[in-house]
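Only one protein chain is missing from this complex, and each of the others stays in its spot.
Think of it as A and B in the order they're written, each chain with its own count starting at 1.
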Amino acid sequence: MSKIICSAAIRGAHKIVERAEAKYQEAMEKWGPDQEVGFPNTAYYLPVIYGILGVPVKKLGDVKDVLDRCRSLLPDMVDEHVWLPYLAPALDAGMTTFFAEEIIEAIRYLESPDFYTKTEDPSNGNIWLGAADDVILRKRGVEFVDGTAPGFAAVLGAPPTEEIAVQLAQELQEKNLYVFMSADHEGRSMSEMLVKAGVQVGWGTRLVSFGPEYTATVFAAGFATRAAMSFGGVKPGDFKSILFYNKDRIFAFAMPLGTVTDEWYANAAGAINWGFPTIADTPIPEVLPTGVCTYEHVVSNVPHDQLVARAIEVRGLKVTVAKVPIPVSYGPAFEGERVRKDDLFLECGGGKTQAVEWATTKDMDEVEDGKIELFGPDVDDVGEGGRLPLAIVAEFAGRKMQDDFEPILERQIHHFVNYAQGLMHIGQRDIAWIRMAKAGASKGLKLKHIGDILHAKFHQDFGAIFDKVQIKLYTEEDKVQEILEKATGVYHQRDARIEGMTDETTDTYYSCTLCQSFAPNHVCIISPERTGLCGAYNWLDCKASHEINPTGPNQPVEKGETIDAKLGQWKGCNEFLYKASRQALDHYNFYSIVHDPMTTCGCCECIAAILPLCNGVMTVDRDYAGMTPCGMKFTTLAGTIGGGMSVPGFVGHGKYNLTQRKWIVGDGGIKRLVWMPKHFKEEAAERLKKLAEEVGIPDLPDMIADETVGTTEEEILAFLEEKGHPALTMDPLLE
Amino acid sequence: MALTGIQIYKLLPKTNCGECGVPTCLAFAMSLAAAKAELAACPYVSEEAKAELADASAPPIRVVEIGTGERKLKIGGETVLFRHEKTFINPTGIAVLVTDEMSDEDVAGRLERFKTLEYERVGLTLRADLFAVKSLSGDAGKFEALVTKVKSQTDGGIILMTEDPGVMEAGLKACADRKPLIFAATKENAEPMAALAKEHGCPLAVKGDGLDEVSELTTKLTEGGLNDLVIDSGARTIRKAFEDQVFIRRGALLKKYKPLGFPTIALPCEMTDDFMQETLIASMFVAKYGGIVVLSDIQGHSLFPLLLARMNVYTDPQRPMATSPGIYEIGGPNEDSPVLVTSNFSLTYFIVSGEIEASRVPAWLIIVDTEGLSVLTAWAAGKFVGDVVGISLKKSGILDKVRHKKVVIPGYAAAISGDLEEELGDWEVLVGPRESAHIPAYLKEWKVG
Partner (left out) sequence: MAFEIPKILYNGAIKENPLGKESNRITVGGETCYPFHLFEGNMPHPPKIAMEVYDATPEDWAQAALDPFTDVVHDPAAWAQKCVASYGAEMIALQLASTDPNAQNTTAEQAVETTKKVAAAIEVPLIVWGCCNVEKDTEVLKRIAEECTGENLILGPVEEDTHKALGAAAIAYQHTIAASTPIDINLAKQLNILLGNLGVPDERILVDPTVTGLGYGLEYCYSVMERDRMAALTQEDERLQFPIVCNLAKDVWKVKEAKLSDEDAPLLGDPTKRGVLLEAMTALLFLLAGGDILIMRHPDAIQLVRGFINDLMGS
């Protein structure tokens, strides 16, 4: 921590404690130790002292012990020649500051009972409200819990002009924050400036004029402390829980405007204990490393027009967008809506033009949240029946944002766009396809609204993993091509990333129990080389999904001790399976079709089945409706093995998984594959060829039969013999 | 332990001859494993294989049949403890008691109610299944006469209740051709009762004092070649009877404990004197594993709720219940009454029709065939979309039944209104409420003009 800040804070704390001591002496002489003392209408006594120390100050005499504690906690003044970092002493100094300020304010209530209004709003010309009573605390505190008010800004001092004061207040109000105001800068205070400018202050407008002095800052700390006790169920004296509650749940920060005095530093140091950082408009030293606060502790010299944005970023406050701001209805009910040719107003992609979607990560300072730009013509410029190329680029920034989240976020574009009435979305990546209906266009729907939709929905559903997002839409041919090239490169990288991973070098797999709603005992466990059988989730997706929703259907599974390396069975996976399947299954193998294979929910892309006569295995994908050599069509197979059972001889798998190295490798792997539908073979040709080369049988693809060869075992057996398929000479599949 | 498809496959001829009706031996093996085929369908299977398969494929709880013809009752054959795991298969048989000491009037009343108390619901006929004819007097002649009377006046199944083999024989003489359930073999009379069951080819109930005694009896009887058994654990308090049902089902399914692998019979009529409570006890056995419940009487107000309970509990959870598509008239609608349309998921139908009724506004309800899916699901699956709904409306004939040209669609299907209007030509499509609870308010506001 900055030595300057530290020294100043400790100096300030000394001054404030001395002031409290003096006040206490004075009061004792006047009223004696039995005089009742406290803030009005509260069961929390002097709340910071009560919460942090667990000491209920009821009488003046009780103050003595607290002052003694202050003294013992108060660090020595910093020596000119010491150069150590001073976080801990500064924090202690900050804490004593609040104790001392509460004492000073409590005695003020004694000395001048009418100094504060003790009401929700200014009354009789007095704008100073003083400490919030318990009724206000509950009523306002509820808003902190239910999120209608995410937190507060403790403003000390005053900005240079009334205009800036009004603007700051408005900006903070727009973010639904409470503004707790105290202290003056060169004789001016934010509260008074607002009043002068005709702005209403009081709890009702969330512009709370606590008091004219810096000591009134402690009312903000007291409010936060009581919130933890009242709403977090924290017991008085459990200071750790109180501080953590505030750090995690109350998005507050200190905003000193004007010269930062020693006393202000002391208050700022106090706030850091609660996890509240300081954002200043003056060039004071910064304390950037994270530690007590979520991110930086002190950020300074911020221009007034950027103060609020910066404060929100530093405190890690999430933006909430309640409603998607577009001129048509929006919701999941419209997801399945089709836009037919006759209804078509504008079309992007779908083979007629190029459309591409790309989610990418940028640095914090490169992204301005909510910025939506369209480069090129919009709906109005093309007219009915028009076509445009389109590139949608969503640029994310955030302290928790990872590259791994990009594909997950990108895949949401499909749903989010579809939710809009009058918009239809199909496909993803570089085969995206968007249609806008006439009805949508006539209601004023523009391409730019896609940006509004994405910004709002990304924040609503995925706000936990990023802080800012801006959307760029391109509708000019050359620009779209440019984006396409960049995006394609990224797609390849993404694919390669999972390609490079192996099960052996990965200790944590992920469960997927998404399908338990209709197959209650089914449990997928997804490893890098055994992607989800539905094709929708690979290991990286599950990992990201888990980080986005830690209590969701994708849970980490420590694979644990290896029980069978060849068939792919691990102790940790079995234990997880036992519990998650409601004790229906206690083990299965990842890499086998014959020996206790993994269960199938019913939504698998493909089903593999043994072909005993051929000593091999066939697979059929969902799109192939004909008969297969095993004697069952896809639908019959799905009915036979779906529902969460482990059915030896059959296993569901994803299309991609077929060409992963571990596909039924326990039974011989790809060399067992003797039949698959022709169109599937063509689709997987490139990867199949690569894998065939890897296993040393480069012409394997040509040896695999398809429906043009036959759909009975007998028919294909002859073919296999003719081609010399390796399965025929392998160990018997069935013992 | 049931065999897997592969294990069964190994016992089959592996010739893929297709004579069993499926193309390959493997596919046949899978059907056998799922109990969707009979081994007898394969003409080439070896004797050893047959023996091995028969043994392994015997269900953990035996299916027992009582009665003959159309009203033959199947009980047992259950494979799960909780209905959501698969489904409960053979609904609890409901039996009504008559004794040889009842007045003629009491007997006649029961016979009459047994016949008339039938209810149509979602295409099913709900009714009681059996008569339990009990000898209290111990007089064989009286018993035989009563059995004869019951047999002649009903085609329902029969349970003969006496522990005296002599009296039982008289009863069997009267109705053995109807394959009654013999109730019951006990420790004392097991041998003569077994002989009777064997002689007449009738199922036999086993009554023991606790499950150990029951197990001994069933073991002895199966060793003697009797397999169609039904268990009465002897418990007559609610808690004990409940627990015994759980033990029997778990023993059979979880432990594959053969001596308890039979359906059960429970006797609420012997557990309380309060008729209302008795009916309630019966509903407990419907949910918790009773094969048959014997009631002292049935009345419309007791039987109807019990039949509903049975219908609900035995609904296949994996297959949505569907109402048949078409026009439903609610409250006597006329040509100016509103027309509402919804899906044929039975729950949707029940709730929507109930709300329309509650509104007291006469209306036409048109049910569209959505294959049992609810409105939102059907819409998402393309089964409740403009053209489908439009064609259904036209086919239903409703267009000729009303003078106005307005149809109300569910709020959740708002998106189809455009397509539907196109399909129906000059009809106006009104979007109704999303929640059925708001239908009454909506209908009260609805105006024809």
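Note that in this section a contact is a pair of C-beta atoms (placed from the backbone, for glycine too) under 8 Å apart; a residue touches a chain by one contact, two chains touch by 3 or more.
It should be emphasised that the depicted structure is a prediction, and the values quoted were computed from it without experimental measurement.
Among B:35, B:51, B:136 or B:347, only B:347 touches the chain that is left out of the view. Touching the chain that is not shown, out of B:175, B:309, B:398 or B:414: B:309 (per the contact rule at the top).
For the chain missing from the display, the contacting residue among B:51, B:136, B:276 or B:448 is B:276, taking the whole complex into account.
Considering the whole complex, the residue from B:156, B:203 or B:251 that touches the absent chain is B:251. Listed here are the chain B residues that touch the chain not shown: 82-84, 116-119, 121, 211-212, 215, 237-239, 242-243, 246-247, 250-251, 254-255, 257, 259-260, 276-277, 279-281, 283-284, 287-288, 299-306, 308-309, 311-313, 315, 317, 346-347, 350-351, 354, 357-358, 437-438, 440-441. As for the chain not pictured, it touches chain A at residues 138-139, 141-148, 230-233, 249, 516-517, 520, 551, 579-580, 582-583.
Keep in mind that, in the parts below, only the chains that are shown with their structure count from here on.
We define each chain's centre as the mean of its Cα atoms; on that basis chain A and chain B are separated by 49 Å. Of all residues in chain B, those touching chain A in their complex are 4-7, 9-10, 14, 16, 22-28, 30, 34, 84-85, 376, 379-380, 382, 412, 414-415, 418.
By the touch criterion given at the top, residues 333-337, 421, 439, 520-521, 594, 609-613, 627, 629-632, 636, 640, 647-650, 712-714, 734 of chain A touch chain B in their complex.
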